[in-house]
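Below you will find the structure I want to go over with you.
A single protein chain has been omitted from the complex, and every remaining protein chain is retained in its original position.
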Amino acid sequence: MPDITLEQAQISIRAALEKAESINTKMCIAVVDTGGNLKAFVRMEKAWLGSIDIAMKKAKTSRYFDMPTGEIGEMSQPGRELFNIEISNDGLITFPGGLPLTNRDDEVIGAIGVSGSTVSNDLIVAEAGETALSGHFLYSEKKV
Amino acid sequence: MPDITLEQAQISIRAALEKAESINTKMCIAVVDTGGNLKAFVRMEKAWLGSIDIAMKKAKTSRYFDMPTGEIGEMSQPGRELFNIEISNDGLITFPGGLPLTNRDDEVIGAIGVSGSTVSNDLIVAEAGETALSGHFLYSEKKV
Amino acid sequence: MPDITLEQAQISIRAALEKAESINTKMCIAVVDTGGNLKAFVRMEKAWLGSIDIAMKKAKTSRYFDMPTGEIGEMSQPGRELFNIEISNDGLITFPGGLPLTNRDDEVIGAIGVSGSTVSNDLIVAEAGETALSGHFLYSEKKV
Partner (left out) sequence: MPDITLEQAQISIRAALEKAESINTKMCIAVVDTGGNLKAFVRMEKAWLGSIDIAMKKAKTSRYFDMPTGEIGEMSQPGRELFNIEISNDGLITFPGGLPLTNRDDEVIGAIGVSGSTVSNDLIVAEAGETALSGHFLYSEKKV
């Protein structure tokens, strides 16, 4: 089972932090590993305290189902097939801002969760973290 | 009080596992007893980590109300009589995939909960587990 | 990161069950994977209900620190260096009955937790589960 390293988690977090600054937001950013356990976390100055737990739960939720949190949120609306799934697993967060992280073989090695602004901004910052890690794998591959 | 045995729980789980494999899904499967307490559990390779708790909660929910989880889910929608019942009992899951298990006298002796795919697939696998146990009782009866 | 398969978990559980029966005890037996998440679980007839959670917590505790639970328990006594560590991680169990499970390269791939009798019996049954899996790896190795 492949797993994310601390170096890789930090590549992802660093890129997410830069994006968060560039769009003038104050974020909490969490990365979990393959087992869904916390690998790394940062909170920017003046980020909402309530976002600490949400960022972690977004990362966990994304790894627990290997999909973007927002996709689960669409299916958990009233009348949809996964209504109130958020109650499970000691609490899930199913709005956007959580994304799986994959290696060069497209295997899930963890997930990133971002909270602190609008959900669209949260997602933009999570995508920056995800893209940086994909780029890192691509670059490492080329080097060899 | 009639209660499921471990052997019966394993008959149900084995049939559910076979069905899960035959429809190419990766499932978590839980069986609880008459008291609603976990009797047996298995997680297939690459099943969603988030499905561990959901399978257990589906089984618990089904036994707690002696009905398929999906029936409760219909009554827990916004505006319906059981709105947000999921918040009770340390968390219920009310979408399909949980079914009561009964003995030959049609008494509830436990429940099965399945999670890991679409809710329709979850239900198909749960039904396979329920049917196998019913068949076992039927067969044992005939034997005597 | 190596991880236990369901087949391997079941080899371990089956051996533990046989040992439990042979010494006339009623056990709960849990196996977790590398990430500390539940892989498989069984409860024998008339096993204590309170042992469901203890077996799971023993397995989790053993994997969380990659050592037998009893070793942690010695260090967590009053006046010792890890006093009251049990309060962490949503509850640990630090008396004997939890053991790491390793593959043929001696890497931890999960853990087994047993509860339902005296702690010495719990440990005997956990050892049976651990030994069976080691033997399985040894045998598979020879086959090649």
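Letters A, B and C mark the chains in the order given here, with residues in each chain numbered from 1 onward.
Operating definition for what follows: a residue touches a chain if its C-beta (ideal position, glycine included) is under 8 Å from a C-beta of that chain, and two chains touch if they have at least 3 such contacts.
Predicted model, so just to flag it, every value in this text is computed and none were measured.
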| item | value |
| --- | --- |
| Which displayed chains the unshown chain touches | A, C |
| Contact with the hidden chain (one of A:M44, A:M75 or A:V119) | A:M44 |
| Footprint left on subunit C by the chain that the document does not show | 35-36, 61, 63-66, 78-79, 81-85, 87-90, 92 |
| Where the unshown chain meets subunit A, residue by residue | 5-6, 9-10, 33, 35, 37-45, 49, 52 |
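Here is the rule we use: only the chains that are shown with their structure count from here on.
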| item | value |
| --- | --- |
| Type of subunit B:subunit C copy interface by residue overlap (half), same or different | same |
| Chain centre separation (subunit A, subunit B; CA means) in Å | 31 |
| Length of the line joining the C-alpha centres of subunit B and subunit C, rounded to whole Å | 26 |
| Contacts with 2+ other chains: residues of subunit C | 33, 35, 37 |
